[in-house]
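Complex shown without one protein chain; remaining protein chains in place.
Naming follows writing order (A, B and C), and every chain is counted from residue 1.
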Amino acid sequence: MTKVFILSSLSLVFVGLYGVLTRKNIVKILIALNIIETGINMLLVAFGYIEGGLTPILQSDLSIANLDKMVDPVPQALVLTSIVIGLGTTAFALALAIRYKNTHNSNLITATDEEG
Amino acid sequence: MNSVVFLVVIPLIAAFLSLFLETKNKIIMYLVTFFNLLFTIFIFKSGCIPFNVAIGGWKAPYGINFVVTDITIYFLLLVNTAAVISITLVKDIKEYQFYSFYFVLLAATNGMVLTGDMFNFYLFTELSTFAIAGLVAYKRDRLSTGAALKFLILSSTASLFSLASIGLIYKTLGTLNFADIAVKLPSLNQASFNLILILFLSSMLVELKIFPFNLWVVKSYEGSITSVNMFTHGMLGTAGIYGAVRILLIVFPNMYKTNISTILMILSFMTVIIGEVGALKEKI
Amino acid sequence: MKDEKSLFLNIVTLLILSFMAFYIYKVSIDTGSGIKITDNITPKMRVADKYLKKNVLDEKSTYAFGQTAEDTSANIVTSVVVDYRLFDTTLEVIVLFVTILGFGFVIPKDKRSIKKPSVILYRWAPILMVLMLIIGGYMFINGHLSPGGGFPAGAIISTSILIGVLSGRKTVKSKTLKVIEAIAGISIFIIGIVSFFIKGNFFQNFIVGDRIGDLFSGGLIPVFYGLIAFKVAAELSNIYFEFYEEC
Partner (left out) sequence: MINFAIFVAVIMFLGAVWTVLTKDVFRAIVIFGIVSLMSSVMFLLMQAPDVAITEAAIGSAITTALFIFTYKKMEDKRDER
């Protein structure tokens, strides 16, 4: 199971990196950035996974007896933070992209910055 | 000395308050910046350095903590002095967003110098990135919009690499505290060490404006107003240098065959040469 | 000419990426002494062990369900996010604040009119909105017992305002949202400072004595999650207003 998770998240990271490096449309670049971010988040959670692990929520005395079998809660907490940061990045960059379209009259990242 | 957290908390509260105080923002800006400088001098004079602040009462490797050492206090003085000097250049600006960005940048640079936790450092760098991007885009014309967009895309890609390296550190060593990482790092494999180091270095180079990633600097300096340039160089540059010095040379010391000082020296040498060549080619 | 350049770029990118993939593969098969990245064992002395056993302050202490402990949240992810690493969460709130401030600052304001919504959407919108509010409220109140928490709760509450905007009903003013956002943001830090004056540490959980599994447990966790939920909802709603406001 762990191998499936890690390989799938790494593949997402590489596909997203390819997109960021080769695409020229700004919206496509931002989508690719989001794909990388999803991949990294999955990688972090997969690092905390153990085979046959339990959800880290205490429901009864039975779950307190099985604390060693629970998956690692710290990467999940970090990923909760990083998802929200990703939303912030996307929102800010999209607003900049709309203004970029207004000022440059183009949605390609290669448009020149000089006037005229 | 638990009250050192005020250096971060007071500017953040001011960032919220600046949504309402329309014309008084400038006074608040001077007040908060001078408060930070005076508080730093007070800590410097108090004579209880070095000390360690556990936020929330959780002790060092388990919670987030602020570390103040002899080097930290000097860099803190530098950052706050740079802030005081650069706000004198701020002319009459009416938009409250400018002041909010400034307060967040002040808090983020103070925090980058103070923090002793890996993920907290990542968050402070993100915070400073967004504040700088907003300040660069302040003029909202053709040049500044392009510069801000390119800077934002570059630095968020870089910060994702540093997030991956934080995950690798947590998986192998099981901790996020700087001091704890430095103790446990010698038990790591050479290849794993190199991978973590490469991922982290590539993200730090953007903040430090070193060669392969320094192309955003020219555009953003051209596109933004003078005081923003002072912020970028005086505050973010100083804090970034301290963060890099601590993380690269204290947390990741020169071990095995990887000599970080040599790599950094070669890269900065190339930065100087290529930057000068680029400046000569620029038409006046 | 342009296609050739693009083909060249693609080939170079693929070469770089395959080099990176090869390097990662080499790291994974490397046989040296010490801890490896691909090791499947959990490291000794991991931080999470103390979080799971809830004995950061007292080495030997144990706890049972329905009893008190140093942190009484039943959902351990929540207890890490809002108690052990609360300072991270407050900074994350600031990140969202800054980016959305920048969003409103940068986005060009131009005239835009919305099409008139259909009658079905107009009639059914209040029911959907109330449903969304109930789900969001449940999520942040129960954030310390079940999966969920402040951030998705805020997102869901903001969806109800989005439905209001799309169906053409006036719900809240954008100025009110700004006030809510600032008050929630300031009070998070005020609580942190208050705990400094009560307990001597910033952002310490100063309500103690409740039991794991109760609705009213976790000390300050539900308070913080409520504030975060309102703040996130106000910020995200501001984005929708920026897009769909009739100027």
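Here is the rule we go by: contacts are C-beta pairs under 8 Å (C-beta built on N, C-alpha and C of every residue); 3 or more make two chains touch, one makes a residue touch a chain.
Values in this document were obtained by computation on a predicted structure and should not be read as measured data.
Partners of the chain left out, restricted to shown chains and counted across the full complex, are A, C.
Contact with the omitted chain, checked across C:27, C:48 or C:77, is made by C:77. Mapped onto chain A, the footprint of the missing chain covers residues 1, 4-5, 7-8, 11-12, 15-16, 18-19, 23, 25, 27-28, 30-32, 34-35, 38, 41-42, 45-46, 48-49, 53-57, 71, 76, 79-80, 83-84, 86-87, 90-91, 94, 97-98, 101-102, 105, 107.
Along chain C, the points of touch with the absent chain fall at residues 75, 77-78, 112, 139, 147-149, 151-152, 155-156, 158-159, 162, 236, 239, 243.
We take it that only the chains that are shown with their structure count from here on.
Taken pairwise by the contact criterion, the protein chains are fully connected, each one touching every other.
Here B-C and A-B are compared, and the pair linked by more C-beta contacts is B-C.
Here the spacing of chain A and chain C, counted between their Cα centres, is 14 Å.
One simple way to say how far apart two chains are is to compare their mean CA positions; for chain A and chain B this gives 22 Å. For chain C, residues touching at least two other chains, in rising order: 24, 42, 46-48, 51, 85, 88, 92, 95, 98-99, 102, 104, 106.
Taken residue by residue, chain B touches two or more other chains at 119, 123, 126, 130, 133-134, 137, 140, 145, 148, 168, 171, 176, whereas all remaining positions touch fewer.
Of all residues in chain B, those touching chain C in their complex are 2-3, 5, 9, 12-13, 15-17, 19-20, 54-59, 61-64, 95, 97, 100-101, 104, 107, 111, 119-120, 123-124, 126-127, 130-131, 133-134, 137, 140, 145, 148, 168, 171-176, 187-192, 194-195. Listed in rising order, the residues of chain B touching chain A in the complex are 119, 123, 126, 130, 133-134, 137, 140-143, 145-150, 152-153, 156-157, 160, 163-164, 166-168, 170-171, 176, 219, 223.
Residues 23-24, 26-27, 30, 32-37, 39, 42-48, 50-51, 56-57, 83-88, 91-92, 94-95, 97-99, 101-102, 104-106, 178, 182, 185-186, 189-190, 192-193, 196, 199-205 of chain C touch chain B in their complex.
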